[in-house]
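Partial view: only certain chains, each at its native spot in the assembly.
Each chain carries a letter (A and B) given by its place in the written order, and its residues are counted from 1.
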Amino acid sequence: MKVVFDEIRLNTEKRKELVEITKQVAGIVAGSNITNGICVVYATHTTTAVVVNENEQGLKEDIVRKIEEDFPRGSGWQHDKIDDNADAHLAGAFIGPSMIIPVKGSALVLGTWQSIFTLELDGPRSRRILVEVLGE
Amino acid sequence: MKVVFDEIRLNTEKRKELVEITKQVAGIVAGSNITNGICVVYATHTTTAVVVNENEQGLKEDIVRKIEEDFPRGSGWQHDKIDDNADAHLAGAFIGPSMIIPVKGSALVLGTWQSIFTLELDGPRSRRILVEVLGE
């Protein structure tokens, strides 16, 4: 069994934003010398999530709009007394920081329309996304 | 270490629907010759999610009703200009396509009330669910 770790560093530009990272993750898988296994894409942050969906410009805007509608900033949250970003923590907690994608034949198993994204919920910030490839 | 891949093919019948796949996943685990490890249940689609919960007819209807209430179709989404299914992408992005279930003693670790479902969000369609068993 082999385990390979790498990380993706990125600087987000907006408060809420989807940043595609499929190519970087695929490159780490390709360089891992692992043929079959899994890839863990993991954000080491509490106001960032990892999602898999289609990279279409309108849809990316829809996802941000939906997050803003469902998790509006400044709704009297307790955490806002300490740090004005409870909305970002709530969305991060429910969507989650961890995504597992199968690795088969030395490549990520992704459907035709599937791309991997970092979902920034409290940017702009510097973010680190850990990528772990485990297999044989 | 061993890695076994298989897939479940299914044809959904409604736009939004829960289809239980526990038996098929359990059968793949049983046939994998893997005693201890993990099972990844992964939908290679952007308008399908994988969920684990109770298979009770009323609850399945409640889950579909809740999805329809929280992700109503045709709310002025940008993606609807391209393909009239932004609601399905949004629910799929937030709930997610990937579920990991422990494998112990050659069987899935599932609680008494836990069943595995494909959550169809934009059917009826033909769907492929990848099942990967990794372990020893």
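Assume a contact is a pair of C-beta atoms (placed from the backbone, for glycine too) under 8 Å apart; a residue touches a chain by one contact, two chains touch by 3 or more.
None of the values given here were measured: they were computed from a predicted structure.
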How many subunits, all of the same sequence, make up the entire complex in this structure file, 2 of them being shown? 3
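Assume only the chains that are shown with their structure count from here on.
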With centres defined as the mean C-alpha position, give me the chain A-chain B separation in Å. 20
Write out the stretch or stretches of chain B touching chain A in their complex. 1, 3, 5, 38, 40, 42-46, 70, 77-79, 81-82, 86, 89-90, 92-94, 96-98, 100, 130, 132, 134
Complex contacts: residues of chain A adjacent to chain B: 1, 36-38, 51-54, 56-59, 61-63, 65-66, 70, 94-96, 99-102, 104, 109-111, 113-114, 134-136
